[in-house]
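Removed: one protein chain of the complex. Kept in place: all other protein chains.
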Amino acid sequence: MQLTRILELIRKDFILEIRNAQTISAIILFTFTVSFIVYKSFNVLQAQSWNVMLWIVTLFSLLNSLVKSFNGDAAKTGIFYYSLYHPTEVILAKIVYNYFLSLFVFSLIYLAFSFLLENHVRDHALFTSGALLGILGISVTFSFVSAIIASQENGMVLLMAVLALPLTLPCMLVMIKISSVALGLMVDSSVYQDLMILGGIDLLLLSMVFLLFNQLWKA
Amino acid sequence: MEMIKKDKWMYRSYWKILGVLLFIYVLIGGLGTPLKPGIYQLDAPTSAKPGEYVSIKVTGYNSTYAKAEKVEAWLKLDDGHYTSSLRNQVIDNERIIVNFLLPPASNKEDYVPLTLIMYNEIDGPTVLPDAISLSPVTAQSDTAAFTQWQDQINSTLTPKSGILFPYRNILHETIRNTFFHVALWLAMVIILIAGLYHAIAYLRTKNMRNDKLSAAYNTTAIVYGLLGLATGSIWARFTWGTWWTTDVKLNMAAIAMLIYLAYFILRSSINDFDKRARFSAAYSIFGFVALIPLIFVIPRMYDSLHPGNGGNPALGGEDLDNTLRMFFYPSIIAMILIGVWISSVFYRIKKVEEYILTSGDQ
Partner (left out) sequence: MTTLFSNISLITSLLQSNGKYYSVIAVVVILFLGIILYLWRLDNKLNKIEIQIRDEHKTS
């Protein structure tokens, strides 16, 4: 397990994504379409609904963009380089890559929401740290579930949604609470405790993924 | 030969019989034991001024106002401030009118809820908090007037003896649901832990037996969980007034159900035995661990309506009365034993199914 080897894997994912330009443009198109639908159907969005809509749209866009994160690798090419790398390296690289992809998707949605609607965020530092931690938890969960369903051929997207969404609930609940404090919807002096809980959930999920991924990988 | 068979049967099934006997004991005792007397309803003004004359019509539950020699009543301001009733008009065993002349002063700057305490030698003491609220101090009040509150109840209150369940406001008879709803949840948690144990054991040993046992325990736990949601919903309707609430334990249970239902969808979508065992074990472990933070997360979101939170009569800790314990713990054990029994039947069905499938191939 070396940093350079992990970086190699991340670079491979990145190059594959760039080379296959349709996926990235599909993500961009998807986020803007959904944001536009939200904008046109609400026209004026109160802070409370802004908060909820932002996170719901983010959740489903992430679901859409991370669903196939192990898909290309399950093919024949996969066997070749997964015999070269340790499973922990593979999952770590995947999580890091998925995390950056998720942040990219989230910032697209955030920009679209601020541009088309209105930016209700008051405490930017709190909002950003909450989003960074929460999206980490969600992308870890999605990476884990997409590793499980990588071996399935049919009904993939549906299965992903069914398996992954309940698991993201703890993360989502805390994140929405933190961001509603950051939007000034709630007053809570102990919100930093929530940030710590969110970080704790992330660590817990990460350690579970590292423990269990070995088992999934022996397929 | 006959003897050995019988011994084997006894050896194999004694715990099932124990579970059923315990459940019958809980059913008879839990439904049959009467409740202690209590105050069911009041007919009184919502608030009263110091120095005012108030008359309260009390409707008792399981009470014996007419049969008792003497019924006494007090209104309690706080520890050390009581006022006793002037005279009572008994209507019948369940109904009585108690009259108070409130002392002309209060020691609070705000409305204070007064607690009604009633006593007779048959029923023992009965209490109703927030019976009436006392309006704030008025200008004419002074310390001399305030001393008209008695500093203690001047009769000895002996509680009614015998095996009786405690009487709680709002809950009334539904306190019996402790044995059927609360015990069901505790049994579910223990069965879920058994399922988790076998999932981990499967990943360590790769023994298909552990996989089937894990699936069996999780299935039983889900059945218990759905029954728990249904029974809890009914209980909530008749105590809190709604079928579903923002309550912590309820919503946590709902999330747990979602995760475990997803587990079954995953199991049914994979056909390969080995893969199914591995993936579903990994998913169930991950799901169980993802549930743990909810214990810390959700209580920070809303107030709980469940016993012990937000002014609700509590059942846990020191409030779990000894007579309730007599049936509560046996009930948990009975539910666990019956759950293990159901799981073992499920496990054996799966075992035979697999045997037929594999022998059919050859």
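For reference, chains read A and B in written order, and residue numbers begin at 1 within each chain.
In this text, a residue touches a chain if its C-beta (ideal position, glycine included) is under 8 Å from a C-beta of that chain, and two chains touch if they have at least 3 such contacts.
No experiment lies behind these values; they were computed from the predicted model shown.
In the whole complex the chain that is left out makes contact with B. Contact with the omitted chain, checked across B:74, B:100, B:180 or B:288, is made by B:180. Considering the full assembly, B:40 is the residue among B:40, B:217 or B:288 that touches the omitted chain.
Residue in contact with the omitted chain (choice from B:172, B:206 or B:275): B:172.
Interface note for the absent chain: among B:17, B:66, B:193 or B:345, the touching residue is B:345. Where subunit B meets the missing chain, the touching residues are 27, 31, 35, 40, 61, 172-174, 176-177, 180-181, 184, 223, 226-227, 230-231, 234-235, 237-239, 338, 342, 345-346, 349, 352-353, 356, 360.
Here is the rule we use: only the chains that are shown with their structure count from here on.
On the subunit A side of its complex with subunit B, the touching residues are 141, 144-145, 148, 151-152, 155, 159, 162-163, 165-167, 169-170, 173-174, 177, 193-194, 197, 200-201, 204-205, 208-209, 212, 215-216, 218-219. Within the complex, the subunit B residues that touch subunit A are 203, 255, 258-259, 262, 265-266, 269-270, 275, 278-279, 281-283, 285-287, 289-294, 296-298, 300-301.
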